[in-house]
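I'd like to ask some things about the structure below.
Our next item is subunit A:
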Amino acid sequence: MITVVRMLARGRSRRERARGRLMAAGAAFATVLLCAAAHLTALRLDARRGALGVLTEKEPRLMVALTLALLAVPAAAFIYQVSRLATATRERRLAALRLAGATPREVRLTGAAESGWSALAGGSLGAAAYLLAALVARWSLGDVVPVRPLLWTPVVLAAVVLGGALSGLRAGRHVVASPLGVVRRARPRGPRARDLALVALGVALLAAALTGKGRFFLGGKYGAVVAIAAGAVLLLFGLVLATALLIRMAARRAGRGTSAPETLLAARMVEADPRAWARALSVVGLTVFFGSAVGAQQALTVFQSDLTAFQVASYALLYLALLTAMVTSAGALVAHQAEALLDHRRSFTVLAASGVPVPALGRVLTRQALVAALPVCVVSAVAGAGVVVLLLAELYARRPGALAVSVAGAAAMAGIGVLAAVLVARAARPILRRWVRPEELRTG
Partner candidate 1 sequence: MSIGHVLLGLLSERPKHGYELKKEHDQRLPGAKPLAYGQVYATLQRLERDGFTEVTGTAQEGGPERTVHAITEAGRTELDRWLAEIEAPAPYVASPLFARVVVATLAGGTAEEYLLRQRAAHLTRMRELTARKASGSPAQVLAADYALQHLDADLRWIETALERHTVLKGETDA
Partner candidate 2 sequence: MLEARTLRKSFGRTTALDGASVEIGEGEVVAVTGPSGSGKSTLLHCLAGIIRPEAGEVLFAGRRLDTLDEDARTRLRRENFGVVFQFGELVPELTAEENVVLPLLFGGRGRRESLQAARSWLERLDVADCAGQRPAELSGGQLQRVAVARALAAEPRVIFADEPTGALDSLAGERVMGELVGAARESRATLVVVTHDNRVAAYADREIALRDGRVVAGATAATGGTAAGTPGEAAAGGVSR
């Protein structure tokens, strides 16, 4: 087993090593985020200091910590996406391994070991950097920064490594299924009713809690809060799961009746593998969701003349977090784009060889992004803004302009999400041009 891993490591191409480094970077980022979040909760400080209040006051600081922890979600998605990317190229090698007689378990473990190793390398780097930063903070701020939480760093590191290994384990799944599966892909898996049930359940919980006007049939006031939180979480997860279904449906619609070959090809390619797009876009969708929700909430306060420095600082921080999430999810999109290019390279090369101009193939890429990202971003934006508007319906009723502002905010967030996906696809065009050379068509 170990020999096999070592053999594979030696056979890794330069590109694969670059991918390993990307994964390590993601792991380092996640480690820093989680360590910082953990540390913030333990600061011994509670004072009003204007704009700095978000850090010096206890409760806002907890919110900042929570945000940092939440930011680890896109980072994790990025790591997963990159480990999938590594799998796409490793597939052939691993499938050959299967054909050569390796058991599915061994192949999975190989993948897990490779990505776990990258996560360990990156995580250690992140942890070291964080420890250094924490020590500097302690030295300059003194007792305010406690030392004990630093003990959590190894725990965070272990979690990150575990996450990396697990993502490698999962990413190797379809190679494991059948050694020939790589060559002959089965029909895409059908949509699952369970995905929609989660959405329905979340909506039902939210509706029940909201129609009760702050009271719930279980547990009264607290019950309502719990129900709202649970409903939101369920809705969120349901949305992520239903994303694949949504993308598939949108792609099917787009492919039907079109006479533009680029759209036909793009729609069918998305339809054939909606899960890959859903994975890449779920983080974008989450960002759009939160962004729209934040926008809708701020629509109520943003036109107040008595905005405090504290409020401005916290809003700025929120948007900074959203921006970070967006950038990280764009990273996941780039990784997905690379994976898709690898997957479709042969088809594109053959199409180019039979006379399809490369710019047309570039349009296929952007249309794929449009077909997949548009429904996801629109639904996320509507859901994010909708939840807040429903929750704060009374306040909205009192402020007539707020609704328009929140709608505009949601539209802007959706637009940004779609734009990110399309820009990533456009950025892939030069790579496409370089990769899809008919000369490279192996003549067999």
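Throughout what follows, a contact is a pair of C-beta atoms (placed from the backbone, for glycine too) under 8 Å apart; a residue touches a chain by one contact, two chains touch by 3 or more; residues count from 1.
As a selection rule, all candidates are chains of the complex that A comes from, given by their letters.
Please read all numbers here as calculations on a predicted model, not as lab measurements.
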Chain touching subunit A (counting every copy) in this complex, out of 1 or 2: 2
Subunit A - residues contacting candidate 2, complex: 184-187, 257-261, 264-265, 268-269, 271-273, 346-347, 350-358, 360, 438-439, 441, 443-444
